[in-house]
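Reviewing the structure listed below.
Yeah, one chain of the complex is gone here, protein chain that is, but the others are all in their spots.
Let's look at chain A:
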Amino acid sequence: MSQELVDQVSKYLTPAIPIEPISQGAEAVVFTTTIHPYLPTINEKQKFIIKYRPAKRYRHPIIDRSLTKHRTLSESRLLAKLYQIPGIHVPKLIACDPYNGCIWLEFLGEDLPDAFGFSNLKNFLWMHASENQNPYGDIVRETLFKVGEQIGLLHWNDYCHGDLTSSNIVLVKKDEKWEPYLIDFGLGSTSNLVEDKGVDLYVLERAILSTHSSYAEKYNEWLIEGFSEVYKSNGKQGAKKLNEVMKRFGEVRLRGRKRSMLG
């Protein structure tokens, strides 16, 4: 991350809020900090996420500000709405400044043992695919099932994620088990279109396939089991809608194959 960008964010936040860069995407930069924006510090080890959308110089300033405001709000609104849906796990929204493109979020997850990195789904699967671990163990099956449930809940309530990769699923340890949380709703939306849902599922399937090809088939099966469970628990209508989503998922997958054969 460029020093200039870090300086810009530091200037906005003031020196009272130290920041640690952790990621830079096309749209936003992400930092951690130990300072809460408005609550007194109770624990020195506390951590928060600051997601900042920097100004884009190639856009007209007025258009840029309006786009930044719109995207910052859209992501915050989704988090607020999703929080009120029973069972869905998303990070807590702490503060939102749409004028500067800044969102404060609760920090989720932890470092995995043996330098496997941060506890997102991707690293978790890497860890279980490593030596002396069982890639098909109960903990893996159970976790993937719960990931599927999270996506099922999201889709059943007519929301789509828009960028469902295995790094955008963070695992939070609770009583020796892992609870999946969905993060990064920057491309999320409300949508009742089976197409959007099919694409979400396809994107995740591809992500699993490309990083864990030997186990991907089983992993995707477990994901879909969890996903289906949510729909099936909603009776006849649920079963019908599940069919529609799955059918479209298959079509999206087929389109993807054709495209890669051509490409």
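In this text, a contact is a pair of C-beta atoms (placed from the backbone, for glycine too) under 8 Å apart; a residue touches a chain by one contact, two chains touch by 3 or more; residues count from 1.
One rule holds in what follows: contacts and distances are computed from a predicted model.
Student: For the complex's missing chain, which UniProt name, "DNA repair protein RAD51 homolog 3", "26S proteasome regulatory subunit rpn3", "Exosome complex component RRP41-like" or "EKC/KEOPS complex subunit CGI121"?
Tutor: So, among "DNA repair protein RAD51 homolog 3", "26S proteasome regulatory subunit rpn3", "Exosome complex component RRP41-like" or "EKC/KEOPS complex subunit CGI121", the name matching the hidden chain's UniProt entry is "EKC/KEOPS complex subunit CGI121".
Student: Which is it among A:Leu73, A:Val172 or A:Leu209 that touches the chain not included here?
Tutor: The missing chain is touched by A:Leu73.
Student: Which of A:Pro21, A:Pro37 or A:Gly238 touches the chain that is not shown?
Tutor: Candidates A:Pro21, A:Pro37 or A:Gly238; residue touching the omitted chain: A:Pro37.
Student: Identify the residue among A:Ile22, A:Leu67 or A:Ala95 that touches the chain left out of the display.
Tutor: Looking across A:Ile22, A:Leu67 or A:Ala95, the contact with the absent chain belongs to A:Ala95.
Student: Applying the definition given at the start, please give the residues of chain A touching the unseen chain.
Tutor: The list for chain A reads 13-14, 16-17, 35, 37-40, 69, 73, 76-77, 79-80, 83-86, 92-100.
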